[in-house]
Each structure stands twice: as structure tokens, then as C-alpha cells.
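What follows is a single structure, written as C-alpha cells, with notes after it.
The other protein chains are all here in position, but one chain of the complex has been omitted.
This part shows chain A:
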């Protein structure tokens, strides 16, 4: 199998959790350490590689990222940075969470980093009430408990409502 990995024209098929199949060039798939290890260990002899934790919409995004990064040379880092910013621009929080899960499962560190950073940047310097709205998290404190937690960390609320 090692010799076939060197052939960039070879393709493999990935199947999402909801049954969509994607034909992918191997050099693109190799952006994923999980797939690389499968190919290295000859575990991918099946015609179709199932990815049961990743839906088609997310897998399409992941493969779009992988294709761009696989095709770009290292001398185009600025171009890749611009692509990464544009790639995540206007992406909703649910899609970002799916990307984090998929990148973690497929072991694509660069994608995991930019998606997680985007989420962190979204809540950075935000009031906790806004963080609840961004993440759709229910406030399970009583008013008294919330006030007590806030008082514990009073210095962290300087300049915040």
C-alpha cells in the first residue's frame, strides 16, 4: 500500500454518517492523520471508508479544507491564512462544533486549531450573558447562586454588565 500512497492520482471513497459518498484524491485525504494511518497500515482495503461520526455537510467542509491545504505549496502560507479566515467566516456555531468534532476524529490538527480558535475568539471579552446566548446554554443558577459566583470573581467583571 505504501507505493500506492505515493501516487497522487489515486482516489478513495469516504462515506458520511448519513450515507453520502465522496470520491477523494489520496493526497487530499492524507491531510488526515487518521486516514494516513489507515492507508499506511493497509486498513483501507475496503472500497469505501465509513466515517460514522461525520455528516455529509461537515465532511464536505472538511474535504474542502483538506483539498486547499493539500494543493497549496508551503510558499503560499499567506494565501492559506486568507483561505482559512474566509473558510470560517459567517459559519454558525453548530457548524463550528461539527468541524471541531470532525477534525478531532480525523486528526486534522490545522483544522482543529482554526475552528477551536474561531469559537474562542467569538466568546472572548464577552459578558457571560452573551456567552449563554452564543452557545444556547441555559442559566441553571438561581439569582442568588449567580450573584455569589460573580462576587467570587468580582475582578473579572470590571467593565462588564
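Here is the rule we go by: contacts are C-beta pairs under 8 Å (C-beta built on N, C-alpha and C of every residue); 3 or more make two chains touch, one makes a residue touch a chain; residues count from 1.
Note that in this section contacts and distances are computed from a predicted model.
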{"item": "Missing subunit (named according to UniProt) among the choices \"DNA-directed RNA polymerase RpoA/D/Rpb3-type domain-containing protein\", \"F-box domain-containing protein\", \"Gpi16 subunit, GPI transamidase component\" or \"E2 ubiquitin-conjugating enzyme\"", "value": "\"F-box domain-containing protein\""}
{"item": "Chain A residues touching the omitted chain (full complex)", "value": "10-13, 18, 20-24, 47, 55-57, 60-61, 63-64, 67, 92-95, 97-98, 100-101, 104, 112, 116-117, 119-121, 123-125, 127-128, 131-132, 135-141, 146, 149-150, 152-160"}
